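With one protein chain withheld, the remaining protein chains of the complex are depicted in position.
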Amino acid sequence: MESLLANFLAKYNYWAYIGLVMIGMYAMIAKRNLVKKIIGMNIVQTAVILFYVSIAAKKGKTIPIIAHGHEDTGHHAVQALDYISPLPHVLMLTAIVVSVATLGVALALAIKVYRQYGTLEEDEIAMRIEEQ
Amino acid sequence: MSAHFPGLVIIIPLVAAFLILIGALLDRRLAFPLTALALLGSLLTAIGLLGKVIQTGVVEYHLAGWAPPVGIAYRVDHLNALVLVAVATVAFVNLMGTRELVKGLFEDRLGPFYTLYILLIAGLQGIVVTGDAFNLYVLLEIAALTGYALVGMSEGRAPLSSLNYIFIGTVGASLYLLGVGYLYLVTGTLNMADLAVRLPALYPSKVVVSAFVICLVGLCIKMGFFPMHAWLPNAYSHAPDPVSSLVAPLVTKVMIYVMIRMMLFVFTPAFAFDQMAISEPMVWLAIAAIVAGSFMALSTRRLKRMLTYIIVAEVGYMVGGFWLGNRLGISGAILHIVNDAIMTLCVFLSAAAIISKVGSDAIDDMQGLFKKMPVTMGVFVVAGLSIIGVPPTCGFFSKWYLISGAVAAGQYGFMAALLLSSLINLVLFFRIFEIAYFEPFHDHHGDHGHFVSAVQEAPFEMLVTLVVTAVLLFALGIYAGDIVSQIIDHAIPVGIT
Partner (left out) sequence: MDTLISVKPLIAVLVSLLAIPLIGFSRSPNVREGWTFLAAVIKFALVASMLPAVLHGKEIICQVVEVLPGLSLAFRVDAFGMLFALVASFLWIITSAYSIGYMRGLDEHAQTRYFCFFAVSLSAAIGVAFSANLLTMYLFYEMLSLATYPLVTHHQDEEARTSGRKYLLYTVGASIGLVLPAMLVTYHFTGNLDFSPQGVLAGTASRGTVALLLFMFVFGFAKAAVMPLHSWLPAAMVAPTPVSALLHAVAVVKVGVFSIVRVITGIFGTDMLQAFDLSTPLLFVASTTILVGSFIALSQDNLKRMLAFSTIAQLSYIVLGAAMLSPKGVTGGMVHIAMHAFGKITLFFCAGAIFVATGKKNISEMTGIGRRMPVTMTAFFIGALSIIGMPPCGGFLSKWTLVLGALEADQIAILAVLLFSSLLNAAYFMPVVYRAFFCPPEDALFEARVQEAPLFCVVPLAITAVISLVLLVYPQPFMQLAVMSAAKVTGL
């Protein structure tokens, strides 16, 4: 029990992202409203982004900006260990753009659906389709 | 020039996308020729690349001159050169064939349509050539987003289907991204070749196992592999006809390519086939996909919907063939990627021609079509025969490899599923042929009609493309032996027997 808790606390970032993915998935599966589903989808994407960002972190280290780099060169070399990894952040910049674009397309389609059926509730849309 | 081919296959369509958008603002009529030019360019580049790969082996290309693992590497070997040519061919042929249809459907939106069209191709070609796992994700999303938009462009149920497609597709892509994240976590690299070098030492790690499973599930969702296929029939059957004939042949096939790439060249066969021991369940899932897809196809009386269910079954062919894990099966899967791309293109294009004339996609409305559209129906028959697997069309030869692989692996269930699906395809297509041939019934005397007058064919350029695809089906069949021995044999790692 003890170790489980310790395990949980030591890797809380993973549990957080797993929790977020679950929440997002739940929304996409269980909610009948299209906008809520879109929100769920976005939560899933964000959770993955957070996962990436969190794995870059190192305890007690700083952001990877080398201040006064040119003046210090003679004294001590730049130690990668002193900085958190910049690469996942860079990757996630792209992923954020992707998720925003996805959100945009999804919302645009939702508007189109709304114009057509006058509702965003899935069961009502299903009824409309039946009627046609 | 030829040194830049791997970059050009993406850069040409990407740059063209902007030009088309701007050009179409000036004059709408510019959109088509610009797209055609760009796609022709990328087709020629792809063919050039394939020739080069056959002659000299693997082509490496470092984007902007940065060497991997820092920079993004594009690596073209026999496998992706072949798939690349298939993608570029389908894109170009479909573009030529659907010009009139697109004009009719999207008269006022030609610029956006062709921009999306070419971006989709840029994404797909990028997925095929890239050697970087994260870059692949980005290109995957480019292809997917343009795909969603294209599917959602038409009226009716398309926007809703496209929205559902987004939900499921995003989950799939996110899972893939997550898997790649796990790999990055343990190896610190995203370059595929680099990953393949560093991973073997880490195979016992649970992180690698998780990454494998998550990636595979994500890709299975994206390729519409049973039981994660639910989005596919709606999205493909409700999409506008010129879009269906583009995405249906390409998107699932490219995803299968990604799976093969990841399994063979990132995780290596030793891990994927031997250590994970999921070949057996995957083959059984593929059997389920084939059987379920075939029966679902039987249960519908709408042409496009039936064809989409056939795609679900065909995905089962390829996934199952790959997971047989022997050379024959994998050859069959790769060959079928190419063959099925052309087959699906052919059958969807003729369906588009038929639907545009008949005005409905119910197969009961196809009466008398052999008289009305003899050329289109002729091509449709050829495509149907290829899907059934009648020699010498190409469908037979990939099926031959797949079944040989099944026999060699002792997977008689898979063999039975393939045969069953052939028989069901026979029923499916002859059901349509019967309606088009026999109805409306008429008395058989008197009517001298061998010089039919009431021909109402599809537009000329469509007919030409249809005939070209039909000829391609035969050509691919007759040269199947060469394709396998010259290209596919080199694409599969030597360790696999």
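In this document, chain identifiers A and B correspond to the written order of the chains, with residue numbering beginning at 1 in each.
One rule holds in what follows: a residue touches a chain if its C-beta (ideal position, glycine included) is under 8 Å from a C-beta of that chain, and two chains touch if they have at least 3 such contacts.
Every value quoted in this text rests on a predicted model; they were computed, and no experiment measured them.
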Chains still shown that are in contact with the chain withheld from the display: B
Sole contact to the chain not displayed, among B:50, B:303 or B:403: B:403
Candidate in contact with the missing chain, chosen from B:71, B:481 or B:495: B:481
Residue of B:274, B:434 or B:461 touching the missing chain in the full complex: B:434
Residues belonging to subunit B that touch the chain removed from view: 385, 388-392, 397, 400, 403-404, 407-408, 415, 419, 422-423, 426, 430, 434, 437-438, 441-451, 477-482, 484-485
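The rule we apply is simple: only the chains that are shown with their structure count from here on.
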Subunit A and subunit B: spacing of chain centres that average the CA atoms, whole Å: 30
Parts of subunit B lying in touch with subunit A, wherever the complex brings them together: 134, 137-138, 141, 145, 148-149, 152, 155, 157, 159-160, 162-163, 166-167, 170-171, 174, 177-178, 181, 184-185, 190
Residue ranges of subunit A touching subunit B (in the complex, touch as defined): 25, 28, 34, 37-38, 41, 44-45, 48, 51-52, 55, 88, 91, 94-95, 98, 101-102, 105-106, 108-110, 112-113, 116, 125, 129
